[in-house]
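Structure first, commentary second.
Removed: one protein chain of the complex. Kept in place: all other protein chains.
The first chain written gets the first letter, and so on, giving A, B and C; residue counts start at 1 in each chain.
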Amino acid sequence: METKILVNKLVKKYGDHLVLDKIDVAIKEKDVVCVIGPSGSGKSTFLRCINKLEEPTSGQVIVDKFDLTDKNTNINEVRQHIGMVFQQFNLFPHLSVLDNITLAPIDIKKMDKNEAEKRAIELLEAVGLANKKDAYPDSLSGGQKQRVAIARALAMDPDIMLFDEPTSALDPEMVGEVLQVMKNLAKQGMTMVIVTHEMGFAKEVANRVVFMDGGHILDDGSPDQVFNNPKSERTANFLNRVLNV
Amino acid sequence: METKILVNKLVKKYGDHLVLDKIDVAIKEKDVVCVIGPSGSGKSTFLRCINKLEEPTSGQVIVDKFDLTDKNTNINEVRQHIGMVFQQFNLFPHLSVLDNITLAPIDIKKMDKNEAEKRAIELLEAVGLANKKDAYPDSLSGGQKQRVAIARALAMDPDIMLFDEPTSALDPEMVGEVLQVMKNLAKQGMTMVIVTHEMGFAKEVANRVVFMDGGHILDDGSPDQVFNNPKSERTANFLNRVLNV
Amino acid sequence: ENKVYKVGTDLTFAPFEFQNDSGEYIGIDIDLLNTIAKKQNFTVDLKPLGFNSSVQAVQSGQVNAMIAGMSVTEERKKSFDFSNPYFIGGISMAVHGDNTEIKSYDDLKGKVVAVKTGTVSANYVDKIKDKYGFTVKSYDSADALYDVINVGGADAIFDDYPIIDYSITKGKSLKRVGDIQERCDYAFAVKKGTNQELVKMFNEGLKELKQTKEYDGIIAKYTSNSSQSNDASSIDESTFIGLIKNNYKSLLSGLEKTLILTLVSFIFAMVIGIMFGLFSVAPVKPLRMLSAFYVDVVRGIPLLVLAFFIFFGIPNITGKPMNEYIAGIITLTLNASAYIAEIVRGGIGAVPVDQMEAARSLGFSYTKTMRKIVLPQAIKIMIPSFVNQFVISLKDTTILSAIGLIELLQVSKIIVARTLQSSEVYLITAIIYLVIITLLTRLAKILERRFR
Partner (left out) sequence: ENKVYKVGTDLTFAPFEFQNDSGEYIGIDIDLLNTIAKKQNFTVDLKPLGFNSSVQAVQSGQVNAMIAGMSVTEERKKSFDFSNPYFIGGISMAVHGDNTEIKSYDDLKGKVVAVKTGTVSANYVDKIKDKYGFTVKSYDSADALYDVINVGGADAIFDDYPIIDYSITKGKSLKRVGDIQERCDYAFAVKKGTNQELVKMFNEGLKELKQTKEYDGIIAKYTSNSSQSNDASSIDESTFIGLIKNNYKSLLSGLEKTLILTLVSFIFAMVIGIMFGLFSVAPVKPLRMLSAFYVDVVRGIPLLVLAFFIFFGIPNITGKPMNEYIAGIITLTLNASAYIAEIVRGGIGAVPVDQMEAARSLGFSYTKTMRKIVLPQAIKIMIPSFVNQFVISLKDTTILSAIGLIELLQVSKIIVARTLQSSEVYLITAIIYLVIITLLTRLAKILERRFR
């Protein structure tokens, strides 16, 4: 299949602090990649470089033939094809659930309002929240917020979805609902890059697991390979600690 | 064995909002009680009533023969026998690790400074952080902070330790370290009440599991009984969601 | 038909002529003249030109006569014809109403006597101070003179006795002690050799008034402490309620000016402040620096210094004279705009960066994100601060009284000058501000609670 995201010698520094050290990754269409690793290893930074929320220090990020590191690339256009879901949901608190979802399609894609709303309600049904369309974010539980955030990202019909620890701010009981939505997305063939600590989910859904530490990719392979037969000792060590709680 | 904590028709309301509805519990010496339940069910409130961080609306809490709900009880003295560890660690940021631990023994128990420091270093060794005694909290990782917080509580030689989701603010990799310290405490025969979402830990360490929902205790028994054979359907439901992620 | 005479008078010389709270001229001179004019069938066109200008106006024939507490002197007789004296002026000593110790000049030994600088009284006490063995304190304003005796800063004062009497009618606790000194005649005056019929009518009218005792009524109205009305408006200004009843209109108009000044400058300040506030978060560095510079400079200069610089300095640079209201509004605008810029910066900063990132990741541009996502949330955060800044601007208007703006505090000063009731008037003023500011602050708190 086609390469959707090509990351080439990606380097990111904050001042003198090297966070990503020459990362090379190619992600193909319909790949579901789970990125795991200890805190501070650069997982979020890597993800955020893919839609240029962080400016790479050097190297290339090419998404769908658009070179994000090229000054002439219209980043706002590229971002329309890349949905992103944050740990803290980041819904717009001054807008209703429906408006959260329809704002971008109407405003950026110039979609007809009725059509946008119809599509939004479909998406809300898909995440099981059709009855919340007129609610405001503050009145939702964490799991509900995160599902709305996913629907909002999907409303722009992205080719790629990025998730940054989508369940780590949720109560244990609500984690399941959100993971279920993500499983469905994966089944439908969405290209996804997911930073997560949910090892069970990674095993079940990902077709590829990447282990990062200290700004390097230390392991990269199928879930089976990474979890049961890691290349690097650091990976084995990390998995050992996390799984044996 | 002797009853350490006796909770009698405990009611707690915030305004009109009934959070604890006539809770009755007796906790015996050396009991390790894990309190589980969905978010907002009143677990924290229950725990905080045990050392009167929350003022009960009605009912009785008797700890070690002291009736906390009696106005004449010197609450500061009772609290010296009840250690508490918070989700957010709550170390004193303006004091070094050593001072965090020795402040209360020196100031309240009028312990000799040298003696207090000797004891503090022993405790730090027990939690594996002897080398951090002169560090300040800000320079510690989450797991280290939580272990210092446990050492701080232990420095007052409490008979009872209360834990409110001690690992839920930690990175997955660090959860293990803290749970290990708690296991050791349990082995030494400390009376403990632990609010947690770590079901594995509860199964392994607790001799008693309490399931709360809506301000009521719906299940109360051995881990085996509660996890494998819950009395209430709500418990079964909850466990099903949390365990099958 | 009555003949009309223009008569010059002084601007303010209570109790002979002064403005009441409706801005009409009243006083002994005015009442006498008007009553005489009615009796003698002539019409008065009063010209309150001030004493010096009235003298000139009589001499140059612009007015027919003057009445201004003018004393008859040999020198003046060379250029004026005077009526019969209608009042005998002079100076007197006065002590606090409760003072029982000083019964005559002989009791002044070792005491402190206060006078107004440059007056006949000042000259007089200078002459007698060695004889009676007292020390003299000079004050520049009548207000201070009458306050000092009240607060125990002096044991006695010397002043024109009608002024003392008038102060007593205004509620000052004073009593006159000893005889009237340095007597002199007050008379109505025309230019030498002109308007003789007017002088004659004045004399005849005055004689009639004295016979009918109307004369005594007029004098008593302004100089005795009897229970009868002592003011055109017949309200006793020595009490708190009387003061309010009598002055609430001018106080309200002062308040109105204060509010208008605040509002106008606040509107301008909002425009400028929001502009600089947006600059301060702009992705363009020079704009951010410009904004920081503006805010630092304006906030680094005390408001009153800024006001002085604008009011006195700007005209020097532009070559155009500056109206004090414009100077005041510019000062308040500059000052408030710097704080508003900070409020805007703070409000935008209080919207989590997350919101910006979420919107950008959906494909919104910076400007659109600002407009659709960040500002709608920031404004809610800012509104309470805007109300608070409005309160600060309202308080700051008082400072502009120093460059002569007439607002609530200036109005109070003017009332104090007339009524001599400084503590009561300033207390009333403070309460007015307190009430308004408290209401606005409450509003800010309610808005804050609502929007959080």
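Operating definition for what follows: a residue touches a chain if its C-beta (ideal position, glycine included) is under 8 Å from a C-beta of that chain, and two chains touch if they have at least 3 such contacts.
Here the structure is a predicted model, which means the values were calculated and not measured.
Enquirer: Which shown chains does the hidden chain touch?
Expert: B, C
Enquirer: Who touches the missing chain here, B:36, B:153 or B:239?
Expert: Of these options, the touching residue for the absent chain is B:153.
Enquirer: Who touches the missing chain here, B:26, B:108 or B:243?
Expert: B:108
Enquirer: Would you indicate which residue among C:56, C:99, C:203 or C:365 is in contact with the undisplayed chain?
Expert: C:56
Enquirer: For the full complex, which residue in C:83, C:246 or C:429 touches the chain that was left out?
Expert: Counting the whole complex, the residue in contact with the absent chain is C:429.
Enquirer: On subunit C, what residues meet the omitted chain?
Expert: Missing-chain contacts on subunit C: residues 50, 52-53, 55-57, 60, 75, 117-118, 122-123, 126-127, 130, 138, 147-148, 150-153, 296-297, 299-306, 308-309, 312-322, 394-399, 401-402, 409, 412, 416, 422-423, 426-427, 429-430, 433-435, 437-438, 441.
Enquirer: In terms of residues, what is the contact footprint of the unshown chain on subunit B?
Expert: Where subunit B meets the chain not shown: residues 51, 53, 76-77, 79-80, 82-84, 86, 88, 90-94, 103-104, 107-108, 152-153, 156.
The working rule: only the chains that are shown with their structure count from here on.
Enquirer: Between subunit A and subunit B, what is the gap in Å from one C-alpha centre to the other?
Expert: Using C-alpha averages as centres, the distance is 36 Å.
Enquirer: Would you mind listing the residues of subunit C that make contact with two or more other chains?
Expert: none
Enquirer: Mind pulling the subunit A residues that touch 2 or more other chains?
Expert: none
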